[in-house]
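The structure is given below, and queries will be raised subsequently.
All protein chains of the complex are present and in place, except for one that has been dropped.
In this document, chain identifiers A, B and C correspond to the written order of the chains, with residue numbering beginning at 1 in each.
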Amino acid sequence: MEQNIWRADFPQITEKDMIYLDSAASSLKPNSVIMAVTHYDHDLSANIHRGVYKEAYEATFLYEETREKVARFINAIPEEIVFTRGATAALNLVALSYGLKNIHPGDEIIVSELEHHSSLLPWQNVALKTGAKLVYVPLDSEGRITIANFESVLSDHTKVVALTYISNVLGYITPIAEIITLAHAKKAITVIDAAQAIEHMPVDVKTLKCDFLAFSGHKMLGPTGIGILYGKQEYLEIMEPIEVGGDMNDNVNKYDAEWKDSPYKFEAGTMPIASAIGLGTAIDYWQEHNIMAMEDHVRRLRKYTYTQIKKIPGITIYNPTSETGLIAFNIDGVHAHDASSYFAEHNVCLRAGHHCAQLVMKWLNIEACLRASLFFYNTFADCDRFIDATKNAVKFFHKMGF
Amino acid sequence: MEQNIWRADFPQITEKDMIYLDSAASSLKPNSVIMAVTHYDHDLSANIHRGVYKEAYEATFLYEETREKVARFINAIPEEIVFTRGATAALNLVALSYGLKNIHPGDEIIVSELEHHSSLLPWQNVALKTGAKLVYVPLDSEGRITIANFESVLSDHTKVVALTYISNVLGYITPIAEIITLAHAKKAITVIDAAQAIEHMPVDVKTLKCDFLAFSGHKMLGPTGIGILYGKQEYLEIMEPIEVGGDMNDNVNKYDAEWKDSPYKFEAGTMPIASAIGLGTAIDYWQEHNIMAMEDHVRRLRKYTYTQIKKIPGITIYNPTSETGLIAFNIDGVHAHDASSYFAEHNVCLRAGHHCAQLVMKWLNIEACLRASLFFYNTFADCDRFIDATKNAVKFFHKMGF
Amino acid sequence: MENLENLYREVILEHYKNPRNKGLLPDPSYVTVHIKNPSCGDDITIQTKIKDNQIVDCRHEGKGCSICCSSASVLTETMIGKSTDKAKIIADNYLKMVANKIYDEKIDLEEAEVYIGVRQFPARVKCASIAWQAFMQALAKK
Partner (left out) sequence: MENLENLYREVILEHYKNPRNKGLLPDPSYVTVHIKNPSCGDDITIQTKIKDNQIVDCRHEGKGCSICCSSASVLTETMIGKSTDKAKIIADNYLKMVANKIYDEKIDLEEAEVYIGVRQFPARVKCASIAWQAFMQALAKK
């Protein structure tokens, strides 16, 4: 049988018959991460930053150690790492704190129709509130963001470039490094949505030179409820917190108060301690394994699967050239939700809908689609089950009269 | 030996020698809650609201079931229950969404020096941003909020009353029902910080008639990273979301978007699914046990402990008449952080500092204090250990020359 | 497979492909209710015209999966000509049936009976419900 050295770490798929092709929505969690969360809940269960006793100290240590791990993982310094509820909260923090303050009428904010709503809506809101203009990079015929198209909308008015690193529907990789360089030449700040990138490629913020970058724990083997905002220190320092409360302040007076330094000023109240600690363990997992080898495997799976699915008559694939593990498709004449029930009945877990990216759907001129997302713990056997299910689904829906 | 029917459910104290007197910072978690979190992480690990397959459906079901449980627990309807990162995020949501929009120059916002920073600072911010006036209820000689003192500051200009239900330092219960009635007579809205109340008394929002109420999972036997904002439907309906992104929208167009109905419009992106599910199990725990019996036990512990501690020369207690399980005190001449190391060395876990309530410290005219918080899983044996430790601490610091 | 075949019954497909009473009318004597299924993007509008406690017309418009769209069509056919009391009882029992709750099996749900297969697919219950919920809201508005 084929070897997959990572699979055994994921109890969700080894302990039952489940073909999990929905990692782009939420990845599975390795045993070590599950145990790290349990360790906090079961053995520590104490609040952080103020306790002198052993459990409180250990919890604080693990929480702050995670910040250091995240920093090393993306080549930042701990002061540049803000814990948030998730990528969505991180992207909102930039828009609400930096955006609403520094964007003015006539300024331009560049986004794209590939954006996840969590990358798009915060800036749509800033544009509506400030009178700035939301400018869309035209997508090329495949649905990609290209450098040439980006240059066609970049202007002296561009103040923010908010783009996704990897599309969560089509799986295309944005040429983000070049775009950041071009944006900086116009003195625009760059806000990168790395929610789909961080688990598929090494991300180095110093090489990219991005100003902000956001991602979520739950898509990169970590728990739900925790995410990261990376921000260049010079920006985090000048930004005001949006949420205020316990732990993020220094002096509190009756009518005014002072904040701690960044990143602490952005972490109000009791944070998701267990989830943060779990994220630290997820990063250990990435550090202990070879992300390039993992991604190589994903690409082989994707190529094999795509080649097989393409041969099935009655299937439309929307991202034939995607370089990551996503296959976006529909069974002709069958609504994605009808189709997904078929897959679910056969224990093939994939996602149906607009994937929080309605502008991509509109661009593709469809209501919804199916998305199979392959990850390193998937096997060729998983792919075969998916391919067979797809073939049989086409037959089934044909027989049923769709 | 004394019987404590609840204690066996808490592995943090049964599996090691730890006298946990810091439940007001974060409660311990019963086995059932730990297992509920593990169940999600280990067996489901799927995103909610969009998946048709079994695991995604079960996760969605458990998440939404928790909303129903919370609603029943406080006598609200599910549409009035918003999941947040914690009480702090919940209180900020009211201030940022309702407050910034509906408060105008000259309006008055009533708060108190008993407030936790998470209840105070969001409204301090609204006052600073809108030109409204922050008005403090004068505390009585014990440090309590009284109805008479509240009436002395209530006026036709009062638009918001933001008060704590139970003080996290002194443990006093605010006469909140009467205050809410008085506030409503002036058409002011009431925002109740129930972070310390929800685990000490039955809370019924229909009886209280409060407009908003906030609390955290981690103080009521649940996991970190999850909290609740209760809001009357009529207010939640008119409030704009602060964070925007995935899952909280209906139609998304290039230049505008529509939100789902409340409470969904306030839950942007992937929420803390595991923690929410864990909170549901914590509420089961409360429902399966008798909160009045638990609190009775806490009061007996408090009375016993207070009586003993009071006898020790060289101890100052700041809340002699407190009706809940808190003892706020100092060893004369010893800084609270020095003292807390002594307790920590003897496995007595209590908190030292300003407890995110600097205005209370200023009111007491101290820099910091120690806080022992008793909870239902504590025993008289715990109290004895704490009393002994306190006696010995006084001797020790005296011997050391403090 | 059996479950799935039970789900996509002929009647359902027939209504999905040839919806009855489709298209809204710009007539203010109709009560119009619009409902979305937040979890999957289904989007249905139901128009109901009531006269003397009688459903004299019922129409629908929208988009979604086969279960969602067909159940809107079946709804309109079932309801036209019924008294509002009868309509309420039928809709209430239909909604209980698809949600796998206890319902009165003696009530004749007519063609809508075929949606019983949805019970095996908890994730699809909403698809089968929203048109009928919209109708219930229309009755309540009246």
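Rule of thumb we're sticking to: a contact is a pair of C-beta atoms (placed from the backbone, for glycine too) under 8 Å apart; a residue touches a chain by one contact, two chains touch by 3 or more.
Every value quoted in this text rests on a predicted model; they were computed, and no experiment measured them.
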{"item": "Left-out chain, listing which of the shown chains it touches", "value": "A, B"}
{"item": "Given B:Ala90, B:Ala368 or B:Cys383, the one touching the chain that is not displayed", "value": "B:Ala368"}
{"item": "Absent-chain contact - pick from A:Arg72, A:His157, A:Lys209 or A:Lys260", "value": "A:Lys260"}
{"item": "Residue among B:Asp43, B:Asp204 or B:Glu345 touching the omitted chain", "value": "B:Glu345"}
{"item": "Omitted-chain contact residue, chosen from B:Arg72, B:Lys232, B:His337 or B:Lys391", "value": "B:His337"}
{"item": "Given B:Pro30, B:Gly99, B:Pro241 or B:Gly353, the one touching the chain that is not displayed", "value": "B:Gly353"}
{"item": "Chain not shown, touching residues in chain A", "value": "49-53, 56-57, 60-61, 250, 260-261, 264"}
{"item": "Interface with the unshown chain - residue positions in chain B", "value": "334-338, 341-342, 344-345, 352-354, 367-368, 396-397, 400-402"}
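Keep in mind that, in the parts below, only the chains that are shown with their structure count from here on.
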{"item": "Longest centre-to-centre distance from chain B, chain (CA-based)", "value": "C"}
{"item": "Whole-Å gap separating chain A and chain B, where each centre is the average of the chain's CA atoms", "value": "31"}
{"item": "Distance between the centres, which are taken as Cα means, of chain C and chain A, whole angstrom", "value": "38"}
{"item": "Multi-partner residues of chain A (at least 2 other chains)", "value": "337, 341, 344, 352-353"}
{"item": "Per-residue multi-chain contacts in chain C, two or more chains", "value": "40, 121, 123-124"}
